[in-house]
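Presented below is the structure to which this report refers.
For this view, one protein chain was removed and the others were kept in their places.
Going in written order, the chains are labelled A, B and C, and every chain counts its residues from 1.
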Amino acid sequence: IEEPLLFEVGRTDVTGVDLPEAPATSGSRLGGLGRKSAIGLPGLTEPETMRHYVRLSRQNHAIDLGTYPLGSCTMKHNPRLNERMARLPGFADIHPLQPASTVAGALDLMKQLAHWLVTMTGMEAVALSPKAGAHGELCGMVAIKAAIEARGETRSVVLVPESAHGTNPATAALIGYKVVPVPARPDGTVDPAEVKARLSPDVAAIMLTNPNTCGLFERDVVEIADAVHAAGAFFYGDGANFNAIVGKVKPGDLGIDAMHINLHKTFSTPHGGGGPGAGPVVLSKALAPFAPLPFIRVEDGEPVLVENEADAAGGEHPFGRLTAFHGQMGMYVRALSYMLSHGADGLRQASEDAVLSANYIRARLSDLFHAPFGGRPCMHEALFDDSSFEGTGITTLDFAKAMIDEGYHPMTMYFPLVVHGAMLIEPTESESRAHLDLFIGALRDLAMRAKAGEAEAFRAAPQLAPRRRLDETRAARSPKLVWKEPTPAEAAE
Amino acid sequence: IEEPLLFEVGRTDVTGVDLPEAPATSGSRLGGLGRKSAIGLPGLTEPETMRHYVRLSRQNHAIDLGTYPLGSCTMKHNPRLNERMARLPGFADIHPLQPASTVAGALDLMKQLAHWLVTMTGMEAVALSPKAGAHGELCGMVAIKAAIEARGETRSVVLVPESAHGTNPATAALIGYKVVPVPARPDGTVDPAEVKARLSPDVAAIMLTNPNTCGLFERDVVEIADAVHAAGAFFYGDGANFNAIVGKVKPGDLGIDAMHINLHKTFSTPHGGGGPGAGPVVLSKALAPFAPLPFIRVEDGEPVLVENEADAAGGEHPFGRLTAFHGQMGMYVRALSYMLSHGADGLRQASEDAVLSANYIRARLSDLFHAPFGGRPCMHEALFDDSSFEGTGITTLDFAKAMIDEGYHPMTMYFPLVVHGAMLIEPTESESRAHLDLFIGALRDLAMRAKAGEAEAFRAAPQLAPRRRLDETRAARSPKLVWKEPTPAEAAE
Amino acid sequence: MRYLPLTDADRGDMLAAIGVSSVDDLFADIPADKRLDGLVDLPRAKSEMEVERTLSRLAARNVAAGSVPFFVGAGAYRHHVPASVDHLIQRSEFLTSYTPYQPEIAQGTLQVLFEFQTQVARLTGMEVANASMYDGSTGTAEAVLMAHRVTRRRKAVLAGGLHPHYREVVETLSRIAGDEVVALPADPTAGEDLLAAIDGTVSCVVVQTPSFYGHLIDLAAVAEKAHAAGALLIAVVTEVVSLGAVEAPGALGADIVVAEGQSIGNPLTFGGPYVGLFATRDKFVRQMPGRLCGETVDADGTRGFVLTLSTREQHIRRDKATSNICTNSGLCALAFSIHMTLLGETGLTRLAALNHAAACDLADRLAAVPGVTVLNDTFFNEFTIRVPGDAAAVVEKLAEKGVLGGVPVSRLEPGKPDLADLIVVAATETTTDDDRAAFATALAEVLA
Partner (left out) sequence: MRYLPLTDADRGDMLAAIGVSSVDDLFADIPADKRLDGLVDLPRAKSEMEVERTLSRLAARNVAAGSVPFFVGAGAYRHHVPASVDHLIQRSEFLTSYTPYQPEIAQGTLQVLFEFQTQVARLTGMEVANASMYDGSTGTAEAVLMAHRVTRRRKAVLAGGLHPHYREVVETLSRIAGDEVVALPADPTAGEDLLAAIDGTVSCVVVQTPSFYGHLIDLAAVAEKAHAAGALLIAVVTEVVSLGAVEAPGALGADIVVAEGQSIGNPLTFGGPYVGLFATRDKFVRQMPGRLCGETVDADGTRGFVLTLSTREQHIRRDKATSNICTNSGLCALAFSIHMTLLGETGLTRLAALNHAAACDLADRLAAVPGVTVLNDTFFNEFTIRVPGDAAAVVEKLAEKGVLGGVPVSRLEPGKPDLADLIVVAATETTTDDDRAAFATALAEVLA
């Protein structure tokens, strides 16, 4: 099942697109800058194209094929209604710069989405435009920086727990902050005392994920927030795990000043093999004035699109612009479709089911797998570590690859970094009881085989996948990032 | 990869469809005929449903996955444009009995489709409504019967060559005709002399497939037509293989009186695992008046839908009605989209490419496979027989199953019946040269292995499919046609 | 041409490999004087964009049901189909596969058919169902032929509530085949004495419920009389959603149940493709038309499915086959099965209740319009109203007001003055309160 590369089967003189005749015109206006060299882009006819991509697709695992328990990534069911809605011509075939009078429905949709987001989170406002979670972090942190500058202060430090997603420190550093890590206490949560010990007038913010990346709710979050605020700093909440608590608690009530929401996680816009995402950022009253352009202002119940600083009202101090146009409209439609479908009741139920399912897995595996932070309940993901296989010679990687042969996508491995050989399992609310039991059975079976000493078999896994283990070291050592015509010697191989 | 049955995983108290509240009403009007017993229909939520069917789908071969050289079935590329067009609300969401004034575009589309069909075939009229090829045969044969009755005659015999599709004799018998077979001559075509020997005043029609099921053009077709007409009988052309000759010859010019056109073969509406099809029947001047209801009459260039005998004009003598409503609109849209896309030039080219590809396969395999009718060119399908494997102990069935392990769907086996162990290969115009060469290479390799005596391996094939050979005898001997709750004893197994 | 992978260079190479000099040499068997030298008189190839524009313009000249208050039924019903259904049936592996003649690589289609057959059998209350017919009307004609085979009689009685198109399809085939059909007069009030038409010469009685006019028919009495006379009861259901609320024909004694399955999973599409459901009792299975999928095991003993009992079928039995059907409605059956799986018993029951409630509400509203009479004491989601004057003209005027308000009976039963003032009206779950109110208002205006 090796599918040839497009460049091995396509030809530059073949096309799968027919075009109408061009209108007769008065000559080129390219001004001598026309292309002089060939591009080297092979084409395929439509039947060949269909086969190429359908065959390739079948080498992927997918939610629609089976359990995809990637902790922290939230692979839940993607309703097809949402896809249909996003493709309505009134949404898919409108231009971001056509007159506002011709997109009243689009602006209304953005207004409605904003209403859902701020109501669920208990916040003041939302910046819709960020393109993904990390972009949302950037948005929130820039808003914090702008708010601090607006008070005439300069602060240079951002506190980030060691268990944080890599995007947190990367974002802080990107805009010039020094990142100071905060260690976790033995139970996997942040110790308010450690935070307080690091707070100073130079601290701009703390970036805290809650529920955290160990799958635990930071139970001292209010104390942390109070201390951060007392120090004149802001509280950035990484909302990657918001899906665990929708309808159960409002982040705004916990003292959070800014939080991005991964629409592609919590509200199920499809991941599509790595994107697109959408990362709207909800903002507290203190940060709302600094939301970037563009934004929707509601006047007399009607949405007004504000695109330029010149159109900002008094009290609106947008910090600038994060992207061209208005953000990920296609994702807004899908997310609102998801919210309307679930309703307040369904969203709360979904969070409860996600947490329930994770705890069910945790409880049913607790005799065979080691939980680094003991037997307390988790939120939406169950965390284990590789001491589960101590002495067997089997690593978390081996175990993960063996899961592939059982028909499952592996859980998230080696994250969070604070846990040795971490295995982070997130079933989401989309798995049926029957699927959960099958999954648990498979993991139990593997664990028993591991403990029985079948290390060789684990190291040889996967055997039943489209590829066996890939040599990542070789890929990185002499990178081949684009296809090149084989040399005669290579071709002769 | 055994997917449980819906009945093994679903539950009657689960649903994947939410419904709005019912309006308050003044009580039931079911008059005591309401359901008293449970139905026994299990349901699945939407995520479970997606997985069930996506997983099942992956146990199928498909055109989009690889070559599907089923002779006589014409598995060609299905353009997705056609699917998109058929789903336009203006086509998919209109009711057959809403006022004609609200479906002007639909009637116009039927008019245009009819124009393409009669122009390509050189005929007088077309009856669009038949639901599939066999239904079209029925339509054409009934028209013939009606025409004969209209002249005050009764005829009771229909001539059918032995190589015909089974639908031909079945159709003739269905409406009360006695079927008299016509043998083929050694070169695989019908001998006009054999036809003439069977013609009599009691013969109503001959049903002839051209190109015939051996993949050969009936070169004496005009002589046969003349003889049939001279005997006062009609010439029914089975149009299953029309895809070989579009734009190369008009069936009307050959003397054909009625011919169904499988839109799902020649004009590529998808087969969908066995249907739906569409089988419009083109009619000669002699038969046109007898076309069934409903039909489109063109008045001043505008289409008029005639649904009832009362609305028939002078000279229109519809023989009745073959189906509720107006036929397979969804297929009409797809077929017209296909025709407009190809145009007269593309349709002719497609036929040429289909014939070229079949001959290429024939020529490249001729040293290893035995062609029952010698080395003459074929039309759109290449026919071989099992004397190719004489003495190896390998049957056509074995060979076909071995093809599965090479990633191909087998060719049509044991049809036409007149050839022993027939293997009928139809590549269509949709295969690239590269795919053709790979396919030829695989067949050559298998043939050489067969001749090398690997009979055991062939008999054990397929090994790489979702199932190994299925026990068809067992299925037929004690049919299990619906799922039944296992008895306690079965469940304990 | 975007769909044709061969290039001119490929064609030249291939001709050389074949050993001919031009492609026309391959068409040499076509009589020279009949060969076309050039193109037929039809347009040349068009780009995808142009085709899309052309067809979109045609589509725009139709009034889509979803764009207006919509109450048209009479054998085809507008229901909401979940987006996942259409997504799944477009999977390449379902859409672009053929009849599952090679079961080892067609288990997807085959298992679906086995599940479909089981769903249909349960829904109709029968023991066995086939893998689909073209639609309800052709299925009904096939059922009549099957009854002739089973009873060795050749006279069918059709109740006056049978859909006129269905009646015509049966009559057409029977006339041609030389069989007898006794079609009772149209029965808009469910007042006919069907039992009187049944005697020892009758092969089958064909009864539709809900009837074309919407009435629910008590099948039990008919079954009793038919069986006593040695005839079969063929029950016809054109609105399959009704089976979520109404007793299954199988429980009331039907011998064959034929239904139009369009309502579940399939769009209106101007009348086709639809999917015929066909169910019967085990003892008649070898007289059934159409394909059957059965369970078996493979060489490893693993459960699997195959097409079976094909000795009934035309490709084996030729002129002795039970039917000439070959291609059926596979993909529509898949859509039906997926939608039914999503619904389950709970969803189907709710859907039926919602349809019934919508129709009850509509009946009450229309009955309140001056001059309008509702003829039905019983109905499911469709009923018949009598209006003053010509029903066809009323429906046309409603359309001008943007309401598609049912089917004038005269469209299917022309030339019958006693039916000329009747309209068959349906209300499904897709109608809103506003839609139903708009219909009543518009009707009052038209009749004023």
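Convention: a contact is a pair of C-beta atoms (placed from the backbone, for glycine too) under 8 Å apart; a residue touches a chain by one contact, two chains touch by 3 or more.
Computed from a predicted model, the values in this text were never measured in an experiment.
A.B. asks: What are the shown chains that the omitted chain is in contact with?
C.D. replies: Taking every chain of the complex into account, the missing one touches A, B, C.
A.B. asks: Please pick, from B:Arg80, B:His115, B:His229 or B:Arg433, the residue that touches the omitted chain in the full complex.
C.D. replies: In the full complex, the listed residue that touches the missing chain is B:Arg80.
A.B. asks: Taking the entire complex into account, which one of A:Ala127, A:Ile296 or A:Ala350 touches the absent chain?
C.D. replies: Of all options in A:Ala127, A:Ile296 or A:Ala350, contact with the hidden chain holds for A:Ala350.
A.B. asks: Can you tell me which of B:Asp13, B:Glu390, B:Asp445 or B:Glu485 touches the chain that was removed from the display?
C.D. replies: Residue touching the absent chain, from the options given: B:Asp13.
A.B. asks: Residue-wise, where is chain B in contact with the chain that is not depicted?
C.D. replies: So the residues of chain B touching the missing chain come out as 11, 13-20, 44-48, 50, 54, 79-81, 83-84.
A.B. asks: If you put the missing chain back, which residues of chain C would it touch?
C.D. replies: 2, 48-49, 52, 80, 82-83, 87, 90-92, 342, 429-430
What we mean here is this: only the chains that are shown with their structure count from here on.
A.B. asks: What chain pair has the highest count of contacting C-beta pairs?
C.D. replies: Chains joined by the most C-beta contact pairs: B-C.
A.B. asks: Among the chains, which is located farthest from chain C on the basis of C-alpha centroids?
C.D. replies: A
A.B. asks: Can you check how far apart chain B and chain C are, centre to centre, with Cα atoms defining each centre and the answer in Å?
C.D. replies: 19
A.B. asks: Once you find the CA centre of chain A and the CA centre of chain C, what distance in Å lies between them?
C.D. replies: 46
A.B. asks: Taking the mean of the C-alpha atoms as each chain's centre, how many Å separate chain A from chain B?
C.D. replies: Chain centroid spacing, chain A to chain B, equals 48 Å.
A.B. asks: Identify all positions of chain C at which a residue touches two or more other chains, and write them in rising order.
C.D. replies: Within chain C, residues 1-5, 7, 45-46, 48, 50, 82, 84, 86, 92 contact more than one other chain.
A.B. asks: Where in chain B do residues touch two or more of the other chains?
C.D. replies: Only 46, 50, 54, 58, 62-65, 77, 79, 341, 430-432, 435 qualify.
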